[in-house]
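Below is one structure. I have some questions about it.
All protein chains of the complex are present and in place, except for one that has been dropped.
Chain IDs A, B, C, D and E follow the sequence of writing; residue 1 opens each chain.
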Amino acid sequence: MLNKNIQTFIACDSEYEDSHIVLFGAGFDGTTSFRPGTRFAPSAIRNESFGIETYSPYQDKDMLDYDYFDSGDLELPFGSTSRSVSDIAIRSDMILSDRKIPFMIGGEHLVTLGSVMAVKDKFDDLYIIHFDAHADLRDDYLGQKLSHACVLRRCHEIVGDGHIFQFGIRSGDREEFRFADEHTEMNKFTFSNLESTVAKLRGKSVYFTLDLDVLDPSVFPGTGTPEAGGVSFDELRKAVTMVCSQLDIVGCDVNELSPVYDQSGVSTAVACKIIREMLLAMS
Amino acid sequence: MLNKNIQTFIACDSEYEDSHIVLFGAGFDGTTSFRPGTRFAPSAIRNESFGIETYSPYQDKDMLDYDYFDSGDLELPFGSTSRSVSDIAIRSDMILSDRKIPFMIGGEHLVTLGSVMAVKDKFDDLYIIHFDAHADLRDDYLGQKLSHACVLRRCHEIVGDGHIFQFGIRSGDREEFRFADEHTEMNKFTFSNLESTVAKLRGKSVYFTLDLDVLDPSVFPGTGTPEAGGVSFDELRKAVTMVCSQLDIVGCDVNELSPVYDQSGVSTAVACKIIREMLLAMS
Amino acid sequence: MLNKNIQTFIACDSEYEDSHIVLFGAGFDGTTSFRPGTRFAPSAIRNESFGIETYSPYQDKDMLDYDYFDSGDLELPFGSTSRSVSDIAIRSDMILSDRKIPFMIGGEHLVTLGSVMAVKDKFDDLYIIHFDAHADLRDDYLGQKLSHACVLRRCHEIVGDGHIFQFGIRSGDREEFRFADEHTEMNKFTFSNLESTVAKLRGKSVYFTLDLDVLDPSVFPGTGTPEAGGVSFDELRKAVTMVCSQLDIVGCDVNELSPVYDQSGVSTAVACKIIREMLLAMS
Amino acid sequence: MLNKNIQTFIACDSEYEDSHIVLFGAGFDGTTSFRPGTRFAPSAIRNESFGIETYSPYQDKDMLDYDYFDSGDLELPFGSTSRSVSDIAIRSDMILSDRKIPFMIGGEHLVTLGSVMAVKDKFDDLYIIHFDAHADLRDDYLGQKLSHACVLRRCHEIVGDGHIFQFGIRSGDREEFRFADEHTEMNKFTFSNLESTVAKLRGKSVYFTLDLDVLDPSVFPGTGTPEAGGVSFDELRKAVTMVCSQLDIVGCDVNELSPVYDQSGVSTAVACKIIREMLLAMS
Amino acid sequence: MLNKNIQTFIACDSEYEDSHIVLFGAGFDGTTSFRPGTRFAPSAIRNESFGIETYSPYQDKDMLDYDYFDSGDLELPFGSTSRSVSDIAIRSDMILSDRKIPFMIGGEHLVTLGSVMAVKDKFDDLYIIHFDAHADLRDDYLGQKLSHACVLRRCHEIVGDGHIFQFGIRSGDREEFRFADEHTEMNKFTFSNLESTVAKLRGKSVYFTLDLDVLDPSVFPGTGTPEAGGVSFDELRKAVTMVCSQLDIVGCDVNELSPVYDQSGVSTAVACKIIREMLLAMS
Partner (left out) sequence: MLNKNIQTFIACDSEYEDSHIVLFGAGFDGTTSFRPGTRFAPSAIRNESFGIETYSPYQDKDMLDYDYFDSGDLELPFGSTSRSVSDIAIRSDMILSDRKIPFMIGGEHLVTLGSVMAVKDKFDDLYIIHFDAHADLRDDYLGQKLSHACVLRRCHEIVGDGHIFQFGIRSGDREEFRFADEHTEMNKFTFSNLESTVAKLRGKSVYFTLDLDVLDPSVFPGTGTPEAGGVSFDELRKAVTMVCSQLDIVGCDVNELSPVYDQSGVSTAVACKIIREMLLAMS
């Protein structure tokens, strides 16, 4: 007898019970002010993941040796930002309640808020590592508090001063950089200080949010607001491997791929490879 | 001395006081569930309008003989649907208060709601003529009442039974067609009965909302939800000319162009030409 | 507990046992001589099928009232044409053996051969209805017998003279048209004579193969060898409805969508809608 | 021994001496004011011509039965309009001097001027048949006399009143239409009156210039200034066949394909097919 | 009362009198021999400039603290190269006469000639800093003296030996490199020696012309003649900051963006960011 068509991220087709990490897609881009399209990221990433190998020559590890589960995409109500955020929180909470790690694929960066809300509920002393081109620290954007441009500011309200570590930031308005001076640990432009940050956070519960536009647009053009002057693929690969293998990641997300802006497919392929490296490093 | 860079729809650069028709852009696509991108329509239409002529050989009229004013785009807060709708209502109201006709360029179809709210305020016995591939008569969409898929349903709540005339409809769920049977005058697939409708509405105040996806995707691929089996350009051109020249149009909109999905630029050129024909027919 | 990500053609998620029609994808394009890309069709069609409704206003029927099963894609060995064809035959045979109808989504047109082989095995007096821009009647193509350009010639070797009815043909070399004069019933350019053909075949076992390039490239640009001068969407819609509702279809396929050549997505949307109309007409 | 790589339009590889019709490319787009790109047309047309057949089922004729010669592209000095036009005139003159028919592939429409100059030199009482969306009858464009928008006006200065017959025109400024009223035979929008025109011109020397944007942009989006409301492929095919088979064509051109604006390749395929039909009809 | 739609480069909407720097667009590409399209650059740059911030974390300066004026685009007569160049010279001269700095956005590189002519008129001992992948030192190109490929050669005729400093050059014919050996200071491939050049030119009047294809095509694919092996964004950013902040720039231009070749929009975003850094460094 034939089976229904199942489509997961490559090698993420184990049973739920056996899996320590659970993927889900949150293709929300409702507050994107410039160029939307991240809603297409989760399905593009699943499709294109079959163009990469399960084996990483960097880490000499193979996804086939571990169990991962892909639970599919949330169906989010475009037009209602707050309900979308809470739907994400509910899914993350379900996964956390089963003592698994939620691995969310966005969507615009606002999706992080839902997941951080759920994780903070379980892990009181929560730290956030944030890779991004943009500070995302505005108090509001055109009057909206729930905006991708404010998401780390909202997270700051949840986890408090000294709990957010930002890397690669190279864009924002003047106020955001001033806010960072007082309330977050911001590393502009690069990953310098990442090693010491990782040393400091060892043993703590860490949420890791990766906005892929931290990459230079040369290797990652498929995003809504490309910012030249970013990190290289190898810099990012090494950084995520360090974070995911040495720290206690209790939740994470990868966001801001907008495949429609990169007809070559390279951006989606890069996202797939980074996700593979993260999954392997966390295993 | 040099002037600042002014950019309007072609030949819409008269003074506000002299103009009977006032254009504005409402590039909102926040509730679009399938493929967003109509936010780029107003600026694409202005740019490409310089590829068409001001003279129409169909009507033997020239835009240069009339006064039109292009008041630019609303800056809408993506992420807040209700505030976006009310910003649109405010702009329409300003124009109506000066006894001018608001001519809105969307944006997704939900933008119509803001304009209809403002127009209904001034014209109590208001009729709506609606050209579209989709019925847009859902009560809610994934729980949202303010959705492009519900916009004519919301309009129906404002203008009531027998005041909405729909043409070209070829897609919707079963319930929408049943609702139409009882509450609107729906002409499926074509413009048959348009002539008799126009005869019936002569002298009434009419709001005209044109979803460009009523066109066949062969001539208008640049839209979020293309529906094969639509009307031809000439059929639409004749229909809008009839509506705009024979009826008392008190407000109108043209929506659902999503230029990013048509790299050839044909869809935008079609939109420009239809807008020219509407402006000339209303003059 | 969460479920694995299942992705089917819209509304084709019933149980296998309950379904009379079983879809599968055969994304083979290994013999395509001009522009490949039909391999991406099955997954594009599944993704985009969620942009159409389950309800058809043309037939006033809703897919939600019937059971369909989508069994996913064959993993075909590119580089081995003969093994690909026999893998298709095996899948079709499995479905036929359960007294269900195989509904294959190609892939280039050669995929039809595998399915016709399997169907002929069960239904001895088999007739083929073939909609296409191309005759596909060459004896060989650059020395290859197993080529998309020869597929109806191979089918003719299986079902014999007078058992193939071709419609919409507008391209081929001179020899193909001469072959058709003697061995098939060919209707050039249009669907004229379709009605009488359907009358003649009533009660017979019919395999229906639809090469979507029978459509005019204006509405279906996403194909390897676009041929101007084709039929309109409404002509095709009516023709497939007639064939699928009035004849005893024992197997069918829809092929030659190459989504990569139509960045607007219109071609894929057209394919989805035609498949919906076929499924509803066969129910 | 191996041969150099020769690339011609399909089946146009006979010897020069044996060929009655000689193709050449004139990929000039230096005066294009809106969207350039016709410079790429000749090479795109050669490449894609191998996607069509040499046999026409419409005329039941095969290019393999005739001799055609493709003499390649002129290398035109972009930046110097007048020198480009005279380079074209020289090439046409060479072909005419050998009592052959020059068949030019543009380029923007201005290229016609060079060829008409050369032809008029040999054939004193010259008539022009002009298929186009645009009147091209301006006296100057932004001060330039040598512009694609003025080309038929320049031709009129060469052949005089009553010698130009225009078909399909649907765009221009008011003055152009007034000029046509007095000086050319203009058939707006369609090919009505083509039959009587052909009857009238039988036996005369005729130059045929085909601006492919006379086609509706649905079937021919790949052009600089798409104008909705054009003729269908079949209408054009029949019209060119009538003109080329019944009249004494002493020179001709096909222009305004801009392949870069049609990523699907359909426009180029249409151009190839129309050229095939013209070549066969002239044989 | 509503205002006309004004569109400027972000934060360049001060009054003319208050502004020391005046932008204008010169979208000329009439001599482009390979792939045209720079004509679209000025309007693309204005549109996309709203995707960047006004604040630069590199220089810790904000455009909102300074006055800039965007005077819109010249309407250039395509087809007449010499008239286009003189129209540019006239606009530059107007700005210079008001003791302001003309900041031109091209267009192909030939536009520089018009501006250099005007600047040389006011500043007798004029030096040129030239960043480019191409030497642009041909004496003529296909017989044309006014060609993008000759523009620095024409400038050399104006400013003389030892007054042109070239950086990043990695393409040209043999003669151009020989010419450079004798007449210009050419730094091949990189910005080595930029620091000493800046030291040498301090206090002199300098015209700065930036051909964006000096960037590697990985970060700047949207150009007519991409040349692999270019400088990185950070190298260019530092170089333009050094030039614009330490030297007395009396005129400048940024040219050769061809947005149509980069569907991702990254190239345009890079251009916007470089222009922001230049404007801030000059303030």
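A few points about this structure:
One rule holds in what follows: contacts are C-beta pairs under 8 Å (C-beta built on N, C-alpha and C of every residue); 3 or more make two chains touch, one makes a residue touch a chain.
Because the structure is predicted, anything quoted here is derived from the model rather than measured.
Across the entire complex, contacts from the unshown chain go to A, C, D, E. The chain that is not drawn here is touched, among residues A:Leu2, A:Ile52 or A:Leu142, by A:Ile52. From the options C:Val231, C:Val260 or C:Met278, the residue with contact to the unseen chain in the full assembly is C:Val260. Interface note: of A:Arg35, A:Arg154, A:Arg170 or A:Lys273, the residue touching the hidden chain in the full complex is A:Lys273.
Take subunit E: the residues that touch the chain left off the picture are 34-35, 169-174, 177, 188-189, 216-219, 221-222, 225-229, 261-263. If you put the missing chain back, the residues of subunit A touching it would be 50-55, 57-58, 62, 216, 218-219, 233-234, 237, 263-266, 269-270, 273. Seen from subunit D, the chain kept out of the figure touches residues 1-8, 13, 16, 22, 24, 43, 46-47, 69-73, 94-95, 263.
Throughout what follows, only the chains that are shown with their structure count from here on.
Subunit C and subunit D have Cα centroids lying 38 Å from one another. Put simply, the C-alpha centre of subunit C and that of subunit E have 55 angstrom between them.
Residues of subunit C found to touch two or more other chains are 216, 218-219, 263.
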